[in-house]
Every structure is written in C-alpha cells, then in structure tokens.
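Omission of a single protein chain aside, the complex is shown with its protein chains in their original locations.
Take a look at chain A:
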Amino acid sequence: MAASLGPAHQFLAPKHSHIHHAFLNTGKPVSSCRQRYGVITCCGRKARRSLRLEKNYYELLGVSADSSSREVREAYRKLQKKHHPDVAGQQGHEYTLLLNEAYRVLMRDDLRRDYDASTGRVGTRFRRGCSDIGYSSWKGPVRSHALFVDANACIGCRECVHHASNTFVMDDELGCARVKVQYGDDEQKLEVSAESCPVNCIHWVEREELGLLEFLTQPQPKDGYGVFGGGWERPSNVFMAAKTLSKQLKEQPATTTAATEEETPAQAKARADASMKIKMEKFSRFWKLAELFGLNTWNKK
C-alpha cells in the first residue's frame, strides 16, 4: 500500500502522550485539539521526509546498522519488555508505536533496504561482521547452509528457476539467476535444481559466508580516477574475494559484536539519549508550530 510507511508518522509528532494527557487533565476546550492536530498536515510532504530521516530506527532499537535480523528481534523484545504499555502503562504507547514501526521495517528485507537507502546507509550492513543475512531472505529458520549462485559462471539458462521457482529468480538486468528466498522450496527440489545447472554455478555455502558473497556478487560502483574508471564491477572470483575481505574485516577491531550482550550503562544511556532526542525534536516542532498559528486562537479568547 502506497501510504504504508511514510504517512504513518504524520500523526506521531503531535500526539505525544505527554501532550495528550496534559490536555486531558486540564480539560482544555476543543480548540486545543486544533493546535494539537494542526501540526498534522503542517508536517506535510516536505517535512515528512526529514521526519523520517531524523528518526533513526537503528538507534531506537540500540542495534548497529549492520545487525542481523536476529539481533534486531532480540533488541526489540528486550525493549518491548521495558516499554510495552502492559508493563510501562499508557505512557509506553508512543514509544511502543515507534518500536513496532522500526521492527516492522528492519525485519523485512525490502523495507529495510528502502529505509537504508533513504538514510544513505546502503551496504553498511555488509561492511562489518560477516554473519549477516544477505540479500536473499530466509523462509523459516536460519540454517547452517545456504544456496548461492555464482553470477560470473551463470549462463542464465533458467534451469534452476524452472525447478525451484520459489527459491531462484532470474535477474533480467544482470542476465543471471540468483537466490531470492533461501529454502523457498523443499530440499528435494533444491537438490534437483542445483544438479540441473549445466555449469555448476549453484553452490551450497556456509551461512556465515553468504552475506559477504551476496554482497560481493552485486555489482559495486567502482571508484573512478580522473577520467578513467567509474561504472560498475564485481570481482571475477567471488569466493576468493570473500575470503580476502573477511580476512581484512577480521583484522579490524571488532567493536560491534557486543550489541546482543547485556547493555552497558553507557550504551543504555546512548540509546535513551537517541530516543529522547527524537522525542524532543518532535516536541520542539510541535511547540513552534503551536505558537505560529495557535497564538491567534488564544488571543481570540
């Protein structure tokens, strides 16, 4: 649905719970509603985009941008346990709405990619940590092995798509097959399709390698020098490239692996600050706008 993601935030800004209750308690007249919701369409189209950019789902959940869906899920559950209205009371409502939205987006590969793209975060998931789940999504639980199509070898015969249509798709732009859904078909079909490949370009790989391989097999923008270069490229031997890259990555200090461990006070504070910042920004926007055209209403009274 077209309006599923963006517009959903429009109402978030004005209906902050504190504001809401403040109005309820003081029993202000209906005109306060006007100010309250006056903001709704004020955020309009242009503001909507910036609103979305400001709200960092990763910070909200306290996970790194390259975290796996498992990490997102665990963080989501942990935060829900603290902030869900069942536990935190009605004031947890707004925060839980944010959490639900963040979770919904980050758990769905397509939405997450769009979100990453909108925040200029493309590909960061694959820079660090190789345990990521790659471009293909998983049907059912994550297993130890995964299917991978070596796009360099693939001749685009569509044989695998024919045998296991829920798993493989033909990427018409690149002219080769790739895995869309891991274990999208039953294992027998997967075996048949892997064997049916005339050039043996379908490989069973370790799950840990998959993210890197899928990342590397996507054509990458090539850095251009002067008038040369630019354009797109991908490594000729994706397996070797993956090995090299993972070696390089291991040499980098591993700083992000602690995300799923018990939160340190500093991390908790950082996350709280992030959500506080989001809230305060909304707050200030609300008040600014309320002043803008709300003043008139007050003066009339």
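Here are a few things to note about the model shown:
The working rule: a contact is a pair of C-beta atoms (placed from the backbone, for glycine too) under 8 Å apart; a residue touches a chain by one contact, two chains touch by 3 or more; residues count from 1.
Going forward, contacts and distances are computed from a predicted model.
Per the UniProt record, the chain missing from the shown structure is "Heat shock 70 kDa protein 8", taken from the list "DNA replication complex GINS protein PSF3", "Eukaryotic translation initiation factor 3 subunit I", "Heat shock 70 kDa protein 8" or "Guanine nucleotide-binding protein subunit gamma". In the complete complex, the hidden chain is touched by one of A:V87, A:A117 or A:V199, namely A:V87. If you put the hidden chain back, the residue from A:T96, A:T167, A:S193 or A:T217 that touches it is A:T96. Think of the hidden chain as still there; on chain A it touches residues 1-4, 7-8, 10-12, 15, 30-31, 33-34, 36-38, 40-42, 44, 73-74, 77-78, 80-81, 84-87, 89-90, 92-93, 96-97, 100, 103-104, 139-141, 293.
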